[in-house]
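Below is the structure I would like to discuss, written out as structure tokens.
Every protein chain but one is kept in place in this view of the complex.
A, B, C, D, E, F, G, H, I, J, K, L and M label the chains in the order they appear, each numbered from 1.
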Amino acid sequence: MDNLGWVAIISILTAGMCMAVGSIGPAIGEARALVQALNSIAQQPDETGTITRTLFVGMAMVESTAIYCFVVAMILIFANPFWTYFISGIKG
Amino acid sequence: MDNLGWVAIISILTAGMCMAVGSIGPAIGEARALVQALNSIAQQPDETGTITRTLFVGMAMVESTAIYCFVVAMILIFANPFWTYFISGIKG
Amino acid sequence: MDNLGWVAIISILTAGMCMAVGSIGPAIGEARALVQALNSIAQQPDETGTITRTLFVGMAMVESTAIYCFVVAMILIFANPFWTYFISGIKG
Amino acid sequence: MDNLGWVAIISILTAGMCMAVGSIGPAIGEARALVQALNSIAQQPDETGTITRTLFVGMAMVESTAIYCFVVAMILIFANPFWTYFISGIKG
Amino acid sequence: MDNLGWVAIISILTAGMCMAVGSIGPAIGEARALVQALNSIAQQPDETGTITRTLFVGMAMVESTAIYCFVVAMILIFANPFWTYFISGIKG
Amino acid sequence: MDNLGWVAIISILTAGMCMAVGSIGPAIGEARALVQALNSIAQQPDETGTITRTLFVGMAMVESTAIYCFVVAMILIFANPFWTYFISGIKG
Amino acid sequence: MDNLGWVAIISILTAGMCMAVGSIGPAIGEARALVQALNSIAQQPDETGTITRTLFVGMAMVESTAIYCFVVAMILIFANPFWTYFISGIKG
Amino acid sequence: MDNLGWVAIISILTAGMCMAVGSIGPAIGEARALVQALNSIAQQPDETGTITRTLFVGMAMVESTAIYCFVVAMILIFANPFWTYFISGIKG
Amino acid sequence: MDNLGWVAIISILTAGMCMAVGSIGPAIGEARALVQALNSIAQQPDETGTITRTLFVGMAMVESTAIYCFVVAMILIFANPFWTYFISGIKG
Amino acid sequence: MDNLGWVAIISILTAGMCMAVGSIGPAIGEARALVQALNSIAQQPDETGTITRTLFVGMAMVESTAIYCFVVAMILIFANPFWTYFISGIKG
Amino acid sequence: MDNLGWVAIISILTAGMCMAVGSIGPAIGEARALVQALNSIAQQPDETGTITRTLFVGMAMVESTAIYCFVVAMILIFANPFWTYFISGIKG
Amino acid sequence: MDNLGWVAIISILTAGMCMAVGSIGPAIGEARALVQALNSIAQQPDETGTITRTLFVGMAMVESTAIYCFVVAMILIFANPFWTYFISGIKG
Amino acid sequence: MDNLGWVAIISILTAGMCMAVGSIGPAIGEARALVQALNSIAQQPDETGTITRTLFVGMAMVESTAIYCFVVAMILIFANPFWTYFISGIKG
Partner (left out) sequence: MDNLGWVAIISILTAGMCMAVGSIGPAIGEARALVQALNSIAQQPDETGTITRTLFVGMAMVESTAIYCFVVAMILIFANPFWTYFISGIKG
């Protein structure tokens, strides 16, 4: 197997694992925040507006780390500079 | 085994593992939120509407990380640019 | 062993592991929700209807991640594009 | 060892591991639900009917993930399309 | 070592590991249910009948996942279709 | 090393590991049930009879998973069909 | 290294590991039961007789899983049928 | 495979893993802070301003470690001095 | 390296590891029992006699699993039947 | 692959992993401190000034360990003495 | 490397690891007992004599498992029968 | 690859890992102390001076272990005696 | 690499790892005892003398396991009988 092949398979592998590992933290974290929000609403129905607003702004911030991972995965699959280099020269 | 074969098996492996690993976090996270929602409803039956609405919006947000993984898996199986490159040239 | 063989064994392995790993999260998560529902019913027998309805809708949502895994496993066994490519050409 | 042999051993290995790993989650999950049900019955003997009904419907839903794994294991042992392909051609 | 030997050792290994891993979940799960049942009996001696009945029906359901594993192990040792195929042809 | 040797060492290894791994769950599980029984007796000395009866029936059920493992280990050492096959033909 | 050597070293390794791993569960489990018994005696000195009797019967049952492992280890060292077979034929 | 290829694949692999591993801590950490903020708002609605201000300043500080990882990943993909060295000399 | 050497090094390795792993469970278990005994004495100074008696009988029982491991380690070092066999024949 | 290549890839790998692993502790640690600060502000709004001052000084101290890791990563990428040595001599 | 060398290095490795692993359990266990003793003394200063006496007898018993490991390590370094055998014959 | 290269890459790898692993403990530990300090200040605003003084002296002591690791990493990169030896002799 | 080299590197590796692993248990254990002592002093300032005396005697006992490890590490570095044997004969 030549350079071209190795770059391809490592890009595939890394993109998939990066997305998979990177989604564990945000998924569990956002869920915990959601749990607390539901709890707070039950305790303080009058503050529902403030709570849900803070919740969604905060979740967007947590979501950002998942999006970093998604961005890296997409770069590796569709805009990989190493792959571009190798297929331009066809010298592997 | 040539490049074509390696790209194929790594794509299969990565797609499956990405989906599997990526479903652990959301499944556990959504379930926790559901647990809390059931608890809150039992405590505050009057807020059932607000609670379930917040629950389903939040779960959709958590679900999004599982969907990112599903998207990556589908791309790797059905729209893999590396595989397309190799089978177009038939040069591996 | 040629490409055909490798694609076959990796597909088998990935399908099985994807299903196995992907069933851990939903199984534990749904069970937790069920635990809470039973608890809430015992505390608020009057809300049994609301609780079980929310429970089953939520469990269906959690179940969805297990179903994603099942779908990926079935695709890998019965509708694998890489396998189709290799057996069509009989060139491995 | 040829393709035929590899497909055979990987199918055996995957079927067994898929079943084994896939039974951990449901077993623990169902047991937790059972624990809570026993607890709720002790607290609210009058709701025994509702509780056991919800319990068994919920356990069936949790059991479904174990059954997905069992199905995949059986497919791999008795209806494996890759094995069928290889023994039909006797070309491995 | 030929195909016959590999199929034999993998079947042995898988059967043993499947049984071993698959017995952890049910053993711990059933024990937890038993713990709760003993606790509930001590709290509500009058409900002993209902509790033990629910306990044994539930444990049977949990036990089912261990039995799936036992079934798979027995199939792999005594009714293994791959082994049957190879010793019928004596071509390995 | 020939088939005969491999089957022998894998059988030894699997039997030992199956027994070892399979004894962890039941040992811890039975002990937990015993803990609770001692606790319940201290709380409700009048229910000692009911509690110990439920305890020993339940422990026997938990013990069953350890016995499945012991059975598999004994089959692999003393009634292994693969070993029987190989030493009957003395062709390995 | 021939078959004889492999069978010897695997038997040694398996016997030791089986004993080691198999002693973790019972040791921790019995200790927990002992902890609870000491606690119960301190709470209900009048029930000391009943408690210690249940304790020692229960510990013997938990100990049984360690004894299964010890039996397997001893069989592998002193009554190993595979070893007997190989040294009888001196053909390895 | 030559130096050029190795540098390429290790850069890809490291960038992806660095991003994935580095997002776990911040995601879980920020979510915990968000959980507490929602809780505090429910307890002290009058301090909402102070709490959210402290929350977002603190989250930005926690986010900084994820950004360090993102920076390292981007450097490895787009401004890698080792890769620059090797492709300038075309001597690998 | 011949059979003699392999048997020697595996015996050394197994004896050490068996002792090391096998001492973790009893050490932690006995310590927990001791913790509870100290606690119970502080609560019920009048029952010191009963408590310490039960403690030491119970600890001896827990200690037995460590002693099984020690016995296996000593057998492997000083009374190893496989080693005896090989050095008697000096045929390795 | 020569010395130059190995030094390059190990530097890349180590820099990335060092940053990734080193960001887990500070991220989680700072988040916990932030959680407590939010909690304390809700309990003692009058001490907000003291609390936030202590919080940010303390977080800077915790952040220092992440910065040590970032420094090491930057040294390995941009000021690596081993790399400098090898490319100066062009003798690898 | 000949038998003599292998026996030497495995003995060194096993002795060190056996001591290291075997000291974790007793160290943590004894410390827990010490924690409880300090707690009990603070609660019942009048029972200091009884408590410290039970503490040191119990710690000696827990320490015994560390001493078994130390004994095994010393036997492997200074009284290793396998090493003695090999250097007596100088046939390796 | 010669000695020079191996010493270089192992030094790089060890320095990075030593720093990364060594920063986990202090980061989490210091954060916990900070958490408690914030809590204590909220409970006892009058003791703020004593608490922060003890906090920073204690954190410096905990920080010392991170600094040991940083020192070792710097020695390995910039004052490595093994590297000095090899490049002085240019004999590898 | 000859025997002499292997013995040297394994001794170095084992000594370091033995010390490192062996210091985890005592460090955490002693710290827990210290935590409790500080707590007890705060609750019972009058018993400070008794508490600190018991603390330091107990810590010395826990420290003993770390010292066993340090002794083994020093023996392996400075009084290693295997190393002595090999360098005396200069036959490796």
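FYI, a contact is a pair of C-beta atoms (placed from the backbone, for glycine too) under 8 Å apart; a residue touches a chain by one contact, two chains touch by 3 or more.
What you see is a predicted model, and the numbers here were worked out from it, not measured in a lab.
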{"item": "Interface with the undisplayed chain - residues on subunit M", "value": "1-2, 4-5, 8-9, 11-13, 15-17, 19-21, 23-28, 30-32, 34-39, 41-42, 45, 48, 52, 55, 59, 63, 66, 70, 73, 77-78, 83, 87"}
{"item": "Where the missing chain touches subunit L, by residue", "value": "1-3, 6-7, 10-11, 13-15, 17-22, 24-26, 28-30, 32-33, 35-37, 39-40, 43-44, 46-47, 50-51, 54-55, 58-59, 61-62, 64-66, 68-69, 72-73, 75-76, 80-82, 85-86, 92"}
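Just so we're on the same page, only the chains that are shown with their structure count from here on.
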{"item": "Set of chains adjacent to subunit C and to subunit J", "value": "none"}
{"item": "Interface sides of subunit E and subunit F: same vs different residues, half threshold", "value": "different"}
{"item": "Inter-centroid spacing, subunit L versus subunit I (mean Cα positions, whole Å)", "value": "38"}
{"item": "Distance from the mean Cα position of subunit J to that of subunit D, given in whole angstrom", "value": "44"}
{"item": "For subunit J, residues contacting two or more additional chains", "value": "1-2, 11, 13, 15, 17, 19-21, 24-26, 28, 30, 32, 35-37, 39, 55, 59, 66, 73"}
{"item": "Chain-level touch network, classified as line, ring, star, complete or other", "value": "line"}
